[in-house]
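Every protein chain of the complex appears in place save one, which is left out.
So, chain A:
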Amino acid sequence: MAKLYAMSATAAPTSASTPPPKRDTGTPVVRFSGVNKSYGQVKAVQELHLNLHSGETVALLGPNGAGKSTTLDLLLGLRNADSGTVEVFGSTPARAIARGKVGAMLQSGGLMEEVKVRELVKLACDLHPRAYPVEKVMQSAGVQDIADRMVNKLSGGQEQRVRFALATAGASDLIILDEPTTGMDVTVRQAFWAKMREQAAQGRTVLFATHYLEEADAIADRVIVLHRGRILADGSAAEIKAKAGARRIVFDLEGPIDEAALRGLPSLTTLSVSGRTVRIQSTDADATTHAIYGLGLYPRNLEVSGLGLEQAFIAITDAATAEEAAR
């Protein structure tokens, strides 16, 4: 848990070189090897290689149409790959599911209608080989207050909570959540994250797809950026930010500003000067700041801050798009 919180709080420039979090080196929980999936002309997933390890909390991040849902469908055996193999706990997805190893909440997963929430949760518990008591499941998913409501009379956010209850009805080792906080307002979303963290803290492997960058940043200890069916980046949130030149240095200078000298600063990726204010993006803020003083300058109101994952994400996907266009 400490690791999770630390991730969002510290984005030290050296994080790119810190050793990766301790991982179980046994059989991967999920293994994709050379997986391809097309819908007609559209290549939804291309040459996907991916291993998930026990205990990781992984965000699958990407814009709409990046291949997130297809990846999860393949993982759950709801679709078959055109080529390549998908293994879950060393066997087929169907077998892993039959053994109760996987709990999943789908974006497109409907709910049974004309039944009460409690009845539906009871059903999920009944169908799980290692189920928890119904009341405990409802409490930990936060659906006790709507236990006696009919499923077809719920709001979007309430439906999501019920789906979460179904996904966590038993002691599954892998929890898959496809855009779980869609339709939730901000406070409900925060509460939901806490529920997700609880799942991760119990040692489960959690994989969730999202296009909320904030969510990936705050919860995941590993972020996989998916773009047009390919993996663009795979690392901790801090590493992803670093990859995009992810520290921002802002300061004011007195007197004339020598832009050419500033442009020669080490590790600098972008520079903009407006009035007396200088804005720099750097891959190594320590080296850049040191060199600013080295130039004999006296920066005022110096601020060094982490670039949001959002900006990092935009930078990475823009670069990929430009690269593709150039080819």
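By our rule, a residue touches a chain if its C-beta (ideal position, glycine included) is under 8 Å from a C-beta of that chain, and two chains touch if they have at least 3 such contacts; residues count from 1.
Please note the rule applied: contacts and distances are computed from a predicted model.
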Legend entry - UniProt protein name of the chain not shown, from "ABC transporter permease", "Aldehyde dehydrogenase family protein", "Binding-protein-dependent transport systems inner membrane component" or "Cytochrome c-type biogenesis protein CcsB": "ABC transporter permease"
Inset, instruction - Sort through A:H53, A:R79, A:R228 or A:R248 and give me the one touching the missing partner chain. - result: A:R79
Legend entry - Residue touching the undisplayed chain, where the options are A:D126, A:D145 or A:E303: A:D126
Legend entry - Options A:L106, A:A141 or A:A200, residue touching the unrepresented chain: A:L106
Inset, instruction - Quickly run down the residues of chain A that touch the omitted chain. - result: 73, 76-80, 97-100, 102-104, 106, 108-115, 119-120, 122-124, 126-129, 163, 166
